[in-house]
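Pasting in a structure now, in structure tokens, and then I'll have a few things to ask.
Removed from the display is one protein chain of the complex; every other protein chain stays in position.
Think of it as A and B in the order they're written, each chain with its own count starting at 1.
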Amino acid sequence: MMSAKDKQSKNKVVEEKLLEDLNSKLSASVQCQKTRRLFVLIDPDQLVDTCTKAYESGFEHLSTIAATDWLEEGKIELTYHLWSYSHNHLLTIKTKIDRKKPKISSINSIWGGNAETCERECHELFGVKFKGNLNLTPLFLEDWEGPPPFLKDFNWREYVKKEDYDQSNPREKVYFEVKK
Amino acid sequence: MTKINEQKVNSDFAMNFGPAHPGSGNFAIKVEMRGERVLKATADPGYLHRGFEKLMEYREPMQNSVLSDRVCVLEPLQWNLVHAEAVDYLMGYEIPERAKYIRVILAELSRIQSHFIWYAVLSLGTGFMTGFNISIGYRDYILDVLNLITGGRVYPAGYICPGGIRKDFPEKAENKILELLPKIDYMRKFMLKENPAWLSRFKEIGVLTKEEAIKFGATGPVLRGSGVAADVRRDDPYEIYDELEFDIPVMDEGDALARFNVGVQEIEESMKIITQAIERLPKGEVRTPTLKPIVKFQNAKGEIYIRNELSRGEGAFYMVATGQKTPYRVKIRGPSFTHMIPIVEHLLTGVDYADVPAIYWSLYQCPADVDR
Partner (left out) sequence: MKLGIIKEVFKNVFTKPMTLLFPFERLEIPERNRGEHSFDIDTCISCGACARICPNLALEMIEAPPEMKEKYPKTYPQIDIGKCCFCGLCEDTCPKGSIKLTTNVFLATFDKDDTVRSPMSWNK
């Protein structure tokens, strides 16, 4: 049985080797956030290329695709979380696209149905268009015609106040007094 | 709705499996049939979409931890744990040792009762009512203990909260949990052997190969039933899992029965974990004394992706904090999201309609964490 300290130092050596390896393979600078969490910042047009290379170097499991709306910056950040069953590390690929014309290539050539479903969700809730994904039909919302609801400039509270709540109802009055 | 993707399938008729089907949950699958055979299956989620990701942007972390139980009805304590870990990392909290052990004990109890529910819906959906009744009955013994500890039978309401847990174990809670184990073991043996005729229904249907499982993003029992020995508790240890001894059950067949058997074997491993954790349970604080009930999230900045092994597979929280009172963005990755949309569509293509419920429930579905 190895002591905890030995284990840690051994893990560190493995991590550094993996970092070096990935740096040369992905031709981008991979950074370490904490143990077993790596991330890399790339340009949107390199996405498919980087994902393919990551897939080939062992990051086989697409955990999820998350979109974050940075309103002040005018960008939408897409984060692709990949897990490697062989290296036991998580690689987060981050890329920022323009908020007004959110468009990026689809990665369904690598992960097929899984990627397509994640992209469908991003398209529906953030309005991001994925080039190459033919199945961007609505997933959760039915008959929704407003703007993508998870964007920061869509105020959910205002919307439900207008649509669903009644200020004259004493039980619902309290929702109109909340700020923000 | 599905305009672009509408391919010409020579089907006789289309029908909906769910959402008003008993046991299917708030989830529908549109199946196009030719005679008895399913030609094409399209998942139709969204009947339980509550927009938790957006709602959490409006609420403070302590309120969010109450909300996080609701992500999945059947494994609320584990979702509590994922949320609490994400906030813990962003706030830089040091968790007291006792709290870590209690978190693990409760998460494993929650896993066992969730597996009982799996057996229950599996037998309900395929017409084995005895299994449903007995399984729900034995689950109730666990719920009684959870009520004693957390104060709620199903929903702990943020019992596992940022910074530790909300209250220490009440008196004799350890004994109550140990008294549960023989009952759980009886139920586990029942699940393994009852009923052979019914269990044979699951043989060699819904086969998911190893490559497909990885490509479609399967996790948890579905992945391990396909022969990949991957478990977040082992590969990416959190809390105290790296100090405990337990095995990862793996089956190579990849069919519905293999997935279910992995689940049954996991109950035994969870029992091992609970016994070890209760033996080693240290004394001390369960929440750092300086922490107040309200988490001052204004101090937090950065982002984190926390993965946990839930009973259904990998559950994860992606949380971004920018120094506001509330998180800037929360993304929840439910394990059933991949199981219920791409995998179920893939597995149901070309099977007999009689096998649809068996395959559907063998995927250990929870519509609540698909929609969130």
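Quick note on the criterion: a residue touches a chain if its C-beta (ideal position, glycine included) is under 8 Å from a C-beta of that chain, and two chains touch if they have at least 3 such contacts.
Quick caveat: nothing in here was measured; it's all calculated off a predicted structure.
Enquirer: Of the residues listed, B:21, B:40, B:167 or B:234, which one is in contact with the missing chain?
Expert: B:167
Enquirer: Can you tell me which of B:125, B:158, B:249 or B:357 touches the chain that was removed from the display?
Expert: B:158
Enquirer: Touching the hidden chain in the complete assembly: which of B:35, B:137 or B:182 does that?
Expert: Going through B:35, B:137 or B:182 one by one, B:137 is the residue touching the chain not shown.
Enquirer: Among B:39, B:91, B:148 or B:240, choose the residue that contacts the chain missing from this document, as touch is defined above.
Expert: B:148
Enquirer: Touching residues of chain B against the unshown chain: what are they?
Expert: So the residues of chain B touching the missing chain come out as 59-60, 62-63, 66-67, 137, 140, 144, 147-152, 157-158, 166-167, 170, 293-294.
Enquirer: Take the complete complex as the reference. Which residues in chain A touch the chain that isn't displayed?
Expert: Residues of chain A in touch with the missing chain: 171, 174-175, 178.
The working rule: only the chains that are shown with their structure count from here on.
Enquirer: Taking each chain's centre as its mean C-alpha position, how far apart are chain A and chain B in Å?
Expert: 21
Enquirer: What residues on chain B touch chain A, complex-wise?
Expert: 1-5, 45-46, 49, 51, 53-55, 58, 89, 214-217, 219, 228, 230, 235-236, 304-305, 307, 314, 316, 318, 320, 328-329, 331, 333, 337-338, 341-343, 345-346, 371
Enquirer: If we count contacts the way the header does, which residues on chain A are in touch with chain B in the complex?
Expert: 33-34, 36-37, 60-64, 66-69, 79, 81, 83, 85, 88, 90, 92, 111-114, 116-117, 125, 134-142, 149-150, 156-157, 180
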